[in-house]
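I'd like to ask you about the structure that follows.
A single protein chain has been omitted; all remaining protein chains appear in their positions.
The letters A and B name the chains in turn, as written, and every chain counts its residues from 1.
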C-alpha cells in the first residue's frame, strides 16, 4: 500500500529534488543513501577512491571528497570516529556546511568527549548536528519501525538542525530535538544501553528467587524425602514455584516502599531536605519503578499458577482420594464457617491486591504517566501503592493464620517461606505508620516544604549540596 | 551510570557556561538553582536581603534584585503571586528580559486572571513565559521522573520561549509548547487537578456498588437468616462480591453507550447537529471513557473472583458432599446435554465479551489511541463496543436462563440482582436497533453531515449555537 505513494512522491517532487552528500561508502552510508534516493533526494557520495569504492545504490553519484562536499549543503558523515582526521584537509570546503554526525562507538566512555563534539572541534567552521545514530540499520534502510521511529538530534546551530529535521521528517521519522551539542554524548550512549536501570532489580529478583527456591526445596522436598522417605519432587514444577513467586513478589513490592520510608527518617534526622542522600539510597530510589514492575510480573505468575491448581492431576487425585476415604470410613464432615470466612477472605484480599497491583503497573506505562499530573501520579503510586502492600501483606497473614504458633510447621527449625517474606513488608508498614503520626508528619511536611532545622548556623550552611 | 556523564558535561561546557537569574530563595528557587548548577549553568539569586537570605546551593551568587536582574537575560521568578508587586520597582531592569513564571496557586479560580497574565500586565516590557510549574519538587531537584518528564510552557514571544525551551531540554525535560500566554491559566490549574474527569464515574461506581451490595445482602444473607435460620454470612467475601461486580460492570458499560443513543434521538428530534446538547448530556458524553474503564475494572475483578471458585473451601466441601450423598442414596444422575450447552455457552460468551472489553481498554491507552486514525478508533469503540455489550448482556441472559419465570427466585418479592442489571443494557440495545433501521439511519446520517430540517426559516437560524 506504501508503493504507489513513493511512486507519486518521486514523480511529483522531481523538479525540487535536493542534493545531499554522504561521506563514507560503508554499510551505514549505503543504507542511508538507498533510503534517501527512494524518498526522492539526489545523492552524491564522497570517497577517497571514487572509481573503486565498491557497489553503491543505483542513481547515486560518486566524487572525490572535495567535489562532493562543495556540491551539497548537507553532508552526512558515515565514517568511524577513528577516521575523522581526513576531514582536516577539507576545512575550507566544509566551512558553513551542515555536517551530520551519525557515528556510534562500540563502548561507552572510551573517549573524553563525544564524537560530535570532537568533530565540531576539528572543523569549527561547519555546523555539526548529531542525528540518526539511534536508529537500527534495518530502519535506516527501510524506514521507521518499532523502536526506531524517532530521530534524536542535537547541535549548536538552530538553522542546521532545522535542515536535518526536514530531511528526517521526509524519511518518515519523528524528530526530537535534544538541545545543544553537549547532549551528543547522551545520544551516542543511547544505542549501547541494554536496560541499565533494570540490572539491579533483575539481579535482586534472581537472587531472591534462587534463595527461596533452594530454601523451600530443602524444607519441602528434601525434608519429606529424608524424614518420611517419600519422593514428592514433582511438586517443584508448580507447588514450589507457586510458593517462590508470591514470596519474591511481596518482598520486592515492599522494597519499593522501603527507600521512601528510609529517606523520610533520614530527612527527619538531618532536619533538612537539601542534603544529598547517600549514593546507595539514591540508586535504590531510582529503581523503584523497575522493582515494582518485576514484583507485578511475579505476582501475575503467582495468579496463573494458583488458578490452574484445580486442573492439576495431583490435586484432582487427592480430592478424589479424600472423598473416597471419607465414604469408606463413613466420616461425617461438618462445615467449618470460620474456615470458609478465612479462605474466602484470603482470596478476596489477594484479588483486590492484585487488581491494585495491575493499576500501579498500568499507570507506569509512559503514555499514561505522561498524561497524569504529578499530584495524580503520586496519589496512585503512594496512596494506592500502600493499599496494595497492605492487601498483599494481609493476604499472606491470612494464609498463615494460626500456623505461626504450631511448632510442627517449623521443619528442621526453619520457619516456612511466607513467614520470612512477611518481615520486610511488616517493617515498612510499621515505619510508615510512625511517619503518619500527626507530630512526625508535621515535621516532615515542614522539611519537605524547604524548612531547615538550624541548630548551629554554620553547620546548616555546610549541609548544602556541593 | 549518569554520574560520569554529568561530570563530562560540567567539564566540557565550562567555557560556555550561561548565567541564569533566580528571584526567590524559597524551596522552589533553591531546588531549581541546585539543578541548574548541576547541569553546568551559572546561577545568581536576586534577594531582598542578599546577606541574610539563608543557605543557598554552593556555587550560586546572591545579589540585590536590581543587580541580579541586570546580570542575566533570563530570570526565573520563584515567588508567590501575592509578592509580585515588588517587581514594579524593577520595571526598567526587567525591560526586554525573559521572565519565567513558575508559580502555582493553592486553589483554582481564586484570581480573575492567571498569575503569568497578571505578571505580564505588571511588567509589560518583559517577555513573560509560563513554564516548569507542572513539575514536582522532587523532579525539579533531581531531573525528570515518571509524571514529571514534560515541561509545558506558553508565552507571547517566540524568541523568549525558545530560550526557555533550550534550558528545559538541557535539564533533560521534554518541552510542549501550549501557545500564547492565554493558556497560562490551564497550565496553572494542571498541578491542582486530581482526576477531575474520573469523579462522576467513580461516584456512580461507588453508588451502584453500595446499592447492589446491600440489596443482595438482604436478599441472600438476611433472607436466609430470617427465613431458614441459617448463617451464610461468610459468602459476603466472594459469592456476594462476585454478584455485585458483574452487575455494576454491565450497568456501567451500558451507560457508556446510552448517551450516544440519547444524543442521536435528540438530533433526530431537533433536526440539526448544530444545537448544543443539554449540559448533563455533554458532561455524560465526556466521561464515557472513564465509565468504560471502570466497567472494565469491575469485569476484571469478576473474572478473577469466578476463576477462584473451584479452589474455595466452601465449593470443594459442597462438591464432596454432593458426591457422597449421591453414593449413599445410590442416585443415578443423567448427563443433561441442554445444561452442558447452556453452561458452556454462558462461559464462552463471558470470555469473548471480556476479551473484547480488554481490547477496548487497550485502545484507550493514550499512545495506542494517538496512533489510530479516528475512523479506526470509532470502529473499535463503536462497532466492537456494541459487540462487547451484546456478548456481556447475552452472557447475563444465559445466566438467568429460565429463572426469570420461576416465582421462587423472587425472594421477598424482589427480583434477583442480575435481572435489575439487564434493564439498562436491554434498553440501550433496543434503541440502537431502532437507530440502525434504514429510514432512521438515513435521516441521522444526513443530519450528521450538516443537513438541517428548516421548518420555519427563522427558528432554524435561532437554533445555532451562541
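By definition in this document, contacts are C-beta pairs under 8 Å (C-beta built on N, C-alpha and C of every residue); 3 or more make two chains touch, one makes a residue touch a chain.
Model, not experiment: these values are computed from the prediction.
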{"item": "Selected from A:20, A:135 or A:343 as touching the chain missing from the view", "value": "A:135"}
{"item": "Residue numbers in chain A that touch the chain omitted from display", "value": "1, 4-5, 8-9, 12-13, 26-28, 30, 34, 40, 54-59, 134-137, 139, 146-150, 162, 166, 169-170, 174, 190-195, 231, 234-235, 237-239, 241, 297, 300-301, 304-305, 307-308, 310-314, 316-317, 320-321, 323-324, 327-328, 365-368, 370"}
{"item": "Positions on chain B where the hidden chain makes contact", "value": "109, 112-113, 117, 158, 176-180, 182-183, 185-186, 189, 196, 274, 289, 303, 306-307, 309-310, 319, 322-323, 326-327, 333, 335-337, 339-341, 343-345, 347-348, 351-352, 354-355, 358-359, 364-379, 381, 448-450, 452, 460-461, 463-466"}
